[in-house]
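Shown below is the structure under consideration.
Removed: one protein chain of the complex. Kept in place: all other protein chains.
Going by the order they are written in, the chains are A, B and C; count residues from 1 in each one.
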Amino acid sequence: MQVRDYVLRRLISLPLLIIGTSIVVFGLTRVGGSPIGIYLSHEMTPDEVTEIEERFHLDEALPVQYFYWISGVVQGDLGWSGVAAAPVVEVFPDKLAATMELAVTAGVVAVVLGLALGTFAGARRNRMPDHITRVVSISGASMPLFWFAILLLIVFWVYLGWFPIGRSDPDVWASIAHPTGLYTVDAILAGSFDAFRDAIWHLVLPAIALGYGATAIIARMLRSSLVEELQEDYVDSARAKGLPERLVLRRHARRNALIPTVTVIGLTFGFLLQGTVVAEIIFRWPGLGRWMADSVLRGDQATIMTYVMFTSILFLLVNLVVDVVYAYLDPRVELGT
Amino acid sequence: MVDTAAPRAADSDPAPDSAWRVRSRRVWELTTSLFSNPTTIAGLVIVVLMIAMAVFAPLLTDANMPDPYQMPRDWETPRAPPGTPGHPLGTTNNGGDVLYGIIWGARTSLRLSLIVVSLTVVIGVTVGSIAGYRGGKVDEFLMRIVDVFLSIPELIFALAIAAVLGPSFRNIILSLAVVFWVKYARIMRAQVIHVKQNEYVDAARAIGDSKLRIYFKDVLPNSITPIVVQATLDMGNIVLIGATLAFIGLSEAGIAEWGVLVSEGQAGISSGRWWASTFPGLMVFLWALAFNLLGDGFRDVLDPRTETTR
Amino acid sequence: MSTVTDTESREETPAETDYLISVTDLAKHFPIKDGAIQRVVGQVRAVDGVSFNVKRGETVGVVGESGCGKTTLGRCVSGLMEPTAGGVYFDISYQDLTRLESILAIPDGERPEAMDADLEEIAMGHRVDRMKGEAWRRYRRNCQIVFQDSFASLNPRQLVNSIVGRPLRVYKEASGNELTEQVVSLLEQVGLGREHLYRYPHQFSGGQRQRISVARALALDPELVVLDEPTSALDVSVQAQILNLLHELQRDRGLAYLFITHDLQVVRHMADRVVVMYLGKVAEAGETSDLFDNPRHPYTEALLAASPDLAKGGEAMPRTLEGSVPDPARPPQGCRFHTRCPVATPICGWEIDDVVLWLEDHPGVFEALSGVSRQDAFEAELSFEEEEAAGKLREALQSEAVPRAMREAVESISVEETTVKIKFHPVDGVELTERAQGHVAACVLDDLGGVTDVS
Partner (left out) sequence: MTLTNTGPDTHEVRPPGAIASVVDLKVHFQSKRGVVHAVDGVSFDILDGETLGLVGETGCGKSVTARSFLRLVPMPPGIAVGGAIHFRRRRPCQHCGGDGCELCDGLGRLPEECSQCGGPGCEHCDGSGIDNVDLLSISESLMNEIRGDRIAMIFQDPGKALNPGLTIREQIAEVLYEHRSEEIMERAGFDPEASNVTGTLVRRRATQRDRRPERILMSVPPFRSRRARLTRATDEMVAEALTETQIANPLKVMRRHPHELSGGMKQRVMIAQALACNPDLLIADEPTTALDVTVQARILELVKSLQERHQAAVLYISHDLSVVSQVSDRVAVMYAGRIAEVGTREQIFSEPLHPYTQGLLAAIPSGSHERGRLTAIEGTVPELIDPPPSCRFVGRCPYEAEQCRSADPILASFEPGHQVACFIHSPEPDSSLDQPSFARKTK
């Protein structure tokens, strides 16, 4: 099957999946009852209530309501966020920027570190580096993010006071414009070193907290697949050619070991996304995650729906990209179902 | 080296005279090889301790009646640091004894993980088996559902569900069950599809054995291993995610649950009261770690490749 | 192709044989799915119209290289696969078979009702993929299979006693101690013993595991055992043990074997009659000695020449085949072997694909090829980027560069600037024709004569 066909197929199934997800999400929120609560206030007369119900089609049958909701979403009407006391669409971009800045930083760090560790360990199987990596990866896989984050806070914020919490220092924040909402980028655009330093400063702890788990997962995966590849015949035949071990490892073993790792990296992205919820709560990071958490506690359905839909779509897209990369990486891959 | 992997000549060892004896010997061999690995032993030890703690909670503490799962409040000594008489691990802002929380939290976690794992394994294995064994349209249909579920990150999905159902520990259990069965369904399906291509299945068909018996005799026993491993790992993961949900605030406040304790303690850390969140968090970590180590151990010995001297 | 069965009948006058297995025009195609929505774009013709019979107590060998469809054939015969067309008939009386053939001789639709009814009746009673109830049970008990990979064919989690005893349990033949005793006697028949009852498959050597598979196959005392490469995974010394064992069992129990293998020496040693398969079709079939001593199909001959044999010694390097086996998804026209045949003639089914194939191995011209538009398999227009390439191709097709036979098969070839019009003489598939008593071959040459140099 051609890579092109494969991509095509995935693209076809993508909208179906999204629709499926949207139905799940909608059905889910409606299980909790009508979202009318957000619009109500105590001094409303029954007529006003029914009026609101009609305005938001809450009196219709569920499928109809779904239809209204979905068409609204398509037209960019994501509903009213009780938590932010504003339409979801208006609040969304800034929060998204905040979350992405965090998640992407953590992701990049995780991938770089993870791959390094994995190669290091896989190439020196059952020797010190391997054991170290094993400890890192297993502890990383079982580390409760909320606890690790708090430990970091206790040590580096409370006691050492090296790193701040929150996303930026108010004065510094006020000092420059924020066209993109990504503070590091904004700082660079504004050419302000202080702002940049401040942005990075605030990023360090949450990024570490968030990236640790992902690093562990990636390292573990690459390590094990590298160990497997190193036992393959073609590695021996590469050695038999007289290639130095460096080339045997890089050009032959690792190259093939990376292929399965790529998939894992894609999944790690979901891991990061959900991690932001906790990380943002603890580090007072004004992003989607924290917003979601508040909305969950306050039953702010519009936000919940938007957030879940958005993350899952993002997740789907990332994995699509990953699979395509995979397909290109592996010439022998036979892309079945 | 393939060349040297001469299979054990069966005649070399004394002839066992009953299936029972062979099976028990096999189990013994597996166990010994399982515990030849120090990290696995470490995992097991922690697991045993945790479970013991959970089981003997009523003996280790004087249970807070009527509902022992509610944190007892000692309003005389709130915010007590570790080492305070009566509160070896200190108390929380509103006088919850951290040690009590930890011990009864173990019970809570055990309950959580056991219920969720058993539920999800049963559902997942059933769905996965049907999909993989029947194949065709059924498979298509079930897998599309699985895909939809997989397209939402676990925690976020669980979060949304729990949010809708309202904050309570029971709902955390429910939401986790809804999210986690998918993983098993997927693994099982893959396994079944792989196993049913084996020639011993064809041989059974050639004998004329029934599809159902073939499933239970040949397919199921040979595809269950990864499920066991995954279940072991999830005994840890579920507590991890459960605690996270509780931390975010999706369970009743004030219950003896590690995640709840951590969030309760969180308020105090800015003013240096580290213990209230550190100890419970540590428990979650140890719990997850233990089951991860154990799971890895299982994987190493149960992996069919290491099992048969092929 | 009724030829085979006719001859069977002739050699079997006066008492006409009832066949244990009769394969008539069997075909098994596997769909190739492709494209964004995985629609079927073609068929791999693993088995494509094969017919032969197996009598009680005889060994029929099936030989061929990997991908010739021999394994698929075995699976169809042993009822593990549903054929796409044609059928495998089990334990069919001579009368029924002749009746069946006379019916099948008439194409579908043109048959009168009565005949269809007959056909239905025979199918229900004998056709492996149609049998139900008692008939099916009888077949199932009487047709067992032994696979090549003794590891994959024994459930790693079951003990020998339950593996071998299973058939007996399924048919409620025995239970408890009686069962155990029967299993022991089975094990003893295959050269194992009581001490092996309670062991796992992985505790045995390859040879021993294969013995266990055989024991299981014999548990229900079947009439036919399909042996799918039973010794290919074993060392010669062990292979010899197994082959001897198989022979003894056949002698003592009057078993019939369908012996599938790629090893000509083994088949020559074991089989009474041999069927040589190439690309899903029967190339040649006949009495073993007859077929080996004077092969009537160039493929058989090539196989014989290629298979290393101590008798030949190292002096004479065998004459070998050119090219590789074509894609079974689009088998060659005419004789499927013509693309590699050393003695191919113009009437062997030369076609456009052969030209393309030839082009691929000839740099320069091939790169210039921009498109092929086929009228049919034999006629097409090949368009090139530049004229000179087209010219080159024309010259080549009329020169020594291509096989003589191919050259002569070209009916017309013309060049309009960048496109080459080629038309070959159309040819039908080559049918099996009788060469000697029960010896058939599918080759246009009546006699390989001069070119034969089998040691």
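We adopt the following convention: a contact is a pair of C-beta atoms (placed from the backbone, for glycine too) under 8 Å apart; a residue touches a chain by one contact, two chains touch by 3 or more.
Being a predicted model, the structure only gives us computed values, none of them experimental.
From the options C:Leu20, C:Val77, C:Leu303 or C:Ala380, the residue with contact to the chain not on display is C:Leu303. The missing chain, though absent from the display, is touched by one residue of C:Asp116, C:Glu248, C:Glu385 or C:Glu416; that residue is C:Glu248. Checked against the full complex, the candidates C:Phe30, C:Tyr94, C:Tyr171 or C:Phe292 give a single residue touching the omitted chain, namely C:Phe292. For the chain left out of this panel, the touching residue among C:Glu120, C:Asp221 or C:Asp235 is C:Asp235.
What chain C contributes to its contact with the hidden chain is residues 65-66, 205-208, 235-241, 243-244, 247-248, 251, 262, 264-266, 268-270, 288-289, 292, 302-303, 305-314, 317-318, 320-321, 324-325, 360-363, 366. By the touch rule set out above, chain A reaches the unshown chain at residues 231-234, 236-244, 247, 251-252, 255-256, 259, 329-332.
Everything below uses one rule, namely that only the chains that are shown with their structure count from here on.
The most distant chain from chain A is C, comparing centres defined as mean Cα coordinates.
Look at where the CA atoms of chain B average out and do the same for chain C: the two points lie 51 Å apart. Shown for chain C are the residues that touch two or more other chains, of which there are none. Every residue of chain A that touches chain B in the complex is listed here, in rising order: 13, 16-18, 20-21, 24-25, 28-29, 31-32, 134, 138-139, 141-147, 150-151, 153-154, 158-159, 270-271, 273-274, 277-278, 281-282, 292-293, 295-297, 299, 304, 307-308, 311-312, 315-316.
In the complex of the two chains, the chain B residues touching chain A come out as 39, 144-145, 147-149, 151-157, 159-167, 236, 240, 243-244, 247-250, 259, 262-263, 266, 269-270, 272, 274, 277-278, 281-282, 284-285, 288-289, 291-293, 296. Contact residues on chain B toward chain C in their complex (touch as defined above): 6-11, 13, 15-19, 21-22, 26, 198-200, 202-209, 213, 217-218, 221-222, 304, 307-310.
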